[in-house]
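In what follows, a single structure is set out as structure tokens and then discussed.
Of the protein chains in this complex, one is absent; all others appear in place.
As written, the chain order gives the labels A and B, with residue 1 at the start of each chain.
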Amino acid sequence: MGYPHPSHPKETVVLSKYFGDAEARTYPGWVKRGGYEALKKALGMTPDAIIEELKASGLRGRGGAGFPTGLKWSFMPKGDGKPHYLVCNADESEPGTFKDREIMRWTPHQLIEGCAIAAYAIGAETCYIYIRGEFTEPWKVMSRAVDDAYANGALGGNVFGSGKRIDMVLHRGAGAYICGEETAMMNSIEGRRGNPRIKPPFPAQAGLFGMPTTINNVETLAATSPILLRGAAWYKGLCLGNPKSTGTKLFSVCGHVMKPGNYEITMGFPMNDLIHDLAGGMRPGRRLKAVIPGGSSVPIMTAAEAEASLCDYEGIIEKGSMLGSAGFIVMDDSADIVYEIYRLAKFYAHESCAQCTQCREGTAWTTKILERILKGQGKREDLDLLLDLSDKMTGRTICVLSDSCAAPIVSGIKKFPEEFDAYLSRAKAPALATVG
Amino acid sequence: MSAATHGSHAEAPYQPVFVGASREKLEALFPKYPTKQAVLLPALWIVQEGRGWIPPEGIAEVAAVLGLTPAYVRGVATFYTMYHLHPVGRHFIQVCGTSPCHLCGSDDVLHAILKETGCGELGATSPDGRFTVTEVECLGACGFATPVIIDDDFHDSVTPERVPGILARYP
Partner (left out) sequence: MTQDRVNVTIDGVPVAVPKGTSIIEAAKQAGVLVPHYCYHPSLPSPAVCRMCLVEVEKAPKLMPACVTTVAEGNVVHVNSPAAKEARESVLEFLLINHPLDCPICDQAGECELQDYVFQEGRANSRYGEFAKRYNPVEDFGPDVLYVANRCILCTRCVRFMEDVAGEPVLNVSERGDRAYIGIDPDHTLTHPWSGNVVDLCPVGSLISKDFLHKARAWDLDKTASVCPGCTQGCNIMIDTRDDVVVRLRPRANLDVNRHFICDEGRADYRWMNRGDRVEAPLRRDGSKLVPTDWEHAIARFAELAKSVRSVTILASGRASTEALGYLRKAFDGASVSAAVKVPTGSEAPLAGVPNLALRTERIPNLAGALLAGFGTDWDRTVAGAGASDLVVLLDVELDDAVAKLISAKTVIIATVDDDRAGGAALVLPTTTMAEENGTYVNRDGRVQRYFQAKAAPGMARPTWWIAAQLAEVGRGVAAPTTAAAAFAGLGKTIPALAGLSYSELGHTGRLVEVTAGAAR
């Protein structure tokens, strides 16, 4: 399996410190490693004080959007008398991303503790952890950990004697990428199709079951306990120059690297080092061609862009893409950019919920055009058509799945025109067979 | 290990799923949610675990226990690709084929599995009823390409060479 790998000296291990440490999975093992101290500390603080600490830490959402976590929590109404809900987004489905899976597999109590802290801070008595259906192993680990947390008073009607009730329910997804979108996830938990909802109303106003709701990614919630224990200043200090991107983050690196895996690095870490050093670089004789850094929903980067980029929210924007969920799909010079973009378009066409016209029809149409190009039947005007359709699929739908499909297409055509040209000029043999 | 290991269910008259332990499992879910409808996805899972797939009668049964209409339940069930609304082989195999895994050779793994199982093509069930193979979208284990899920077991870093050995564990 080759994973978990021993941590690289350039990593800053906070969340991944106990990856591979089987004992850390157990309740006593986690307590022995300082677990649940943060929750106990939190229960002695006011919710407002916790939110302020989070704000001061600079922690931003690790699911993709990068929204400041403390600020998000502060949107929850106070004293409204309604039930509040916390939803933990463990529907990790963004191609290239596999960090939340490891947090749940190795340090389930780290997540439970973070969820409990967040629930307390936002006034929620119930936390639903939405785990994607395919994550059978994380599900088993989490189920057992939740049971143990209840048995030890870390969850339930009187958490650690505080008089506070925090219940945790694991909810299993059933195969739908779009349920990772927060409003789609709420619909899914409610027993509906996972259709994204129109905003407003925002979840903090009317979310799950119509009640004020906060939704955070696994990694975001897991990061709250070290922040509370070691202080906002410490976390904010984990920063390589850009005060807008602080702390550590798990970067999933996959594709054409020698050592794929999750690497926990301080925000602002050079992408060149991440790919060529931590992740072991290219296979012998291969050169880096392209990177899609944010999971698949962001623009593709050329080797030059990637090697010059810093790994944080702003640094990657500066180089023409986005951090997203920090799932790096690395491609060496053997990769067929056109094919990989086609494969991603096919993914989005498969996952489109079918609500918005542009997305439902556009993801399927662009896939067909890319398929035609790969069959050696492409037309010169196909590129303009793809760009035009992508433009019309961007910024016009309820959620951003449609935009996500367009991003790799547009950037791929602009940054790797020669790859498309090879098929269009028939210089390259068709990658897909023609049927019939 | 494998909950969904059910082969022949073609002609037998439908027996309700929500009796005995399955009923208790379902009942235990209700207090966890403020609405009955929220138990829909878990209830469909219980049917699939019990039957290996979700037949129309199962849809109707879920609708009845949750106070929904069969059409509503079917609309939701068809949204989620992991629910089998048609019978499948004793062992259901999902092979990731999205870009990260494709870059790492998932096509070869898929072909090896199709060949080894005798399924021949995607979505088909092998003549012996043992396997059904599908290619699925990102399984969230891109760093351990190629991930393959067989029933409820997650196998990562699968290579064509490992395929026969892994499949041998699923009689």
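By definition in this document, contacts are C-beta pairs under 8 Å (C-beta built on N, C-alpha and C of every residue); 3 or more make two chains touch, one makes a residue touch a chain.
Source: prediction; values computed, not measured.
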- Message: Among A:E182, A:D336, A:E351 or A:E419, exactly one should touch the missing chain; which is it?
- Response: A:E351
- Message: Out of A:K32, A:R283 or A:K392, which residue would touch the omitted chain in the full complex?
- Response: A:K392
- Task: Consider the whole complex, including the chain that is not shown, and state which of B:P70, B:G105 or B:G118 touches that chain.
- Result: B:P70
- Message: Even though one chain is hidden, which residues of chain B still touch it in the full complex?
- Response: 59-60, 68-72, 74-76, 78-79
- Item | Hidden partner chain, residues of chain A it touches | 176, 193, 198, 349-358, 360-365, 368, 385, 392, 395-398
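Definition applied: only the chains that are shown with their structure count from here on.
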- Task: Determine the centre-to-centre distance between chain A and chain B, using the mean Cα coordinates as centres, and give it in whole Å.
- Result: 25
- Query: What residues on chain A touch chain B, complex-wise?
  - Reply: 1-3, 83, 92-98, 100-101, 132-137, 167, 169, 171-177, 188-194, 209, 252-256, 260-262, 292, 296, 327, 329, 331, 335, 339-340, 343-344, 347, 350-351, 353
- Within their complex, state which residues of chain B touch chain A. 32-35, 37-42, 44-45, 66, 68, 75-76, 79-83, 94, 97-100, 102-104, 136-145, 149, 152-154, 156-157
